[in-house]
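Reading through the structure tokens given below for one structure.
Apart from one protein chain that is not included, each protein chain of the complex appears where it belongs.
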Amino acid sequence: MTIRIAAPDTAKKGEVIEIKALIQHPMETGYRSDSKGKEIPRDIITEFECSYDGETVFAANFFPAIAANPFLTFYTKATTSGTLEFTWTDQDGESWSETHDLTVE
Amino acid sequence: MTRPPHAFPLTRRSILLTGTAGLVSAALPFGASATPEDADAAIRALFGDRLINDGKVTVKLPPIAENGNSVAIGVSVDSPMSEDDYVKQIALFSPRNPIADVARFHLGPRAGKAEVSTRIRMAGTQTVRAIAEMNDGSLWKGTASTVVTLAACVIG
Partner (left out) sequence: MMRACLLAFLTVTACTEASAPDTTPERTRLAPGEIRSGYTFLQPQTQALQDDDFANPGFLWVDRGDALFHEAAANGKSCASCHGEEGEELASAAAHYPAIDEDSGELVNIEGRINLCRARHQEREPLDYESDDLLGLTAYVAYLARGVPMSVDISGAAQSWYEKGEDYFYTRRGQFNLACSQCHNESWGKKLRGDTISQGHGNAFPGYRLEWQSFGSLQRRLRDCDSGVRAEPLDYGSDTYKAVELYLAKRAEGLAMESPGVRR
């Protein structure tokens, strides 16, 4: 799964930073049929979490209405230099992660 | 909601279309769709019968979407996001998709700003509801609507 993260590399202490996250995933709804009329089973990411030095700062639950290749923008307050970790988990418990290091001045 | 002049050109020309009926989508590739009552039920399932106030929540959707498969949506909540006054959760509901639940976002004081955006599927023209739950337990609601139009060429 290809993942893209956009977040600043450095921030001032207390600054609210914008984070964007994109992951390749079909988010198959379970409501579509293939060309032979056979139902395509649901296959969706159900959870997203962003932790900052181990503590969850933002999380989401996705339902089938989240568009394919889920995109998110959210914010967090820069507190200390550390690692942002992003984790997406699908309905079967499979997960994909990416990290981004943030330096707080 | 005001529409920019270029955003609703559906009836500008009558050369090609015999009428506008059916232009606004009814038939995306979804099965049975939810109703506004289903959205009410999904909201009750999450928040019980607690009072939902109007206000504090702003939902941004485009006035028109040429495809319901991916519509940009932004939600922001008027909150200081401080240690003792913050948004705990924002939940989105659809009155027309097959499932009324769309997404839930979990925030806290460390978010710094109660603003989230994503892209959603919309099975037709509808008014999406966003409900924010504050740390004091109060609930606030905002809505926005998008007209989803039908594409020219249906494949298969």
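Note that the chains are named A and B in the order they appear, and that numbering of residues resets to 1 at the start of each chain.
Here is the rule we go by: a residue touches a chain if its C-beta (ideal position, glycine included) is under 8 Å from a C-beta of that chain, and two chains touch if they have at least 3 such contacts.
Here the structure is a predicted model, which is why all the values come from computation and not from measurement.
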Omitted chain's touching partners, listed by label: A, B
Absent-chain contact - pick from B:A65, B:A91, B:V128 or B:A144: B:A65
Missing-chain contacts mapped onto subunit A: 2, 4, 6, 20, 22-24, 26-27, 67-69, 71
Interface with the undisplayed chain - residues on subunit B: 4, 6-7, 9-10, 12-13, 15-18, 22-25, 27, 62, 64-67, 69-72, 149-156
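Going forward, only the chains that are shown with their structure count from here on.
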Centroid distance [mean C-alpha coordinates] between subunit B and subunit A, Å: 20
Complex contacts: residues of subunit A adjacent to subunit B: 16-17, 29, 31-32, 35, 52, 55-68, 70-77, 79
Subunit B residues touching subunit A - in the complex, by the definition given at the top: 29-31, 69-71, 74, 94, 97-99, 101-113, 115-122, 156
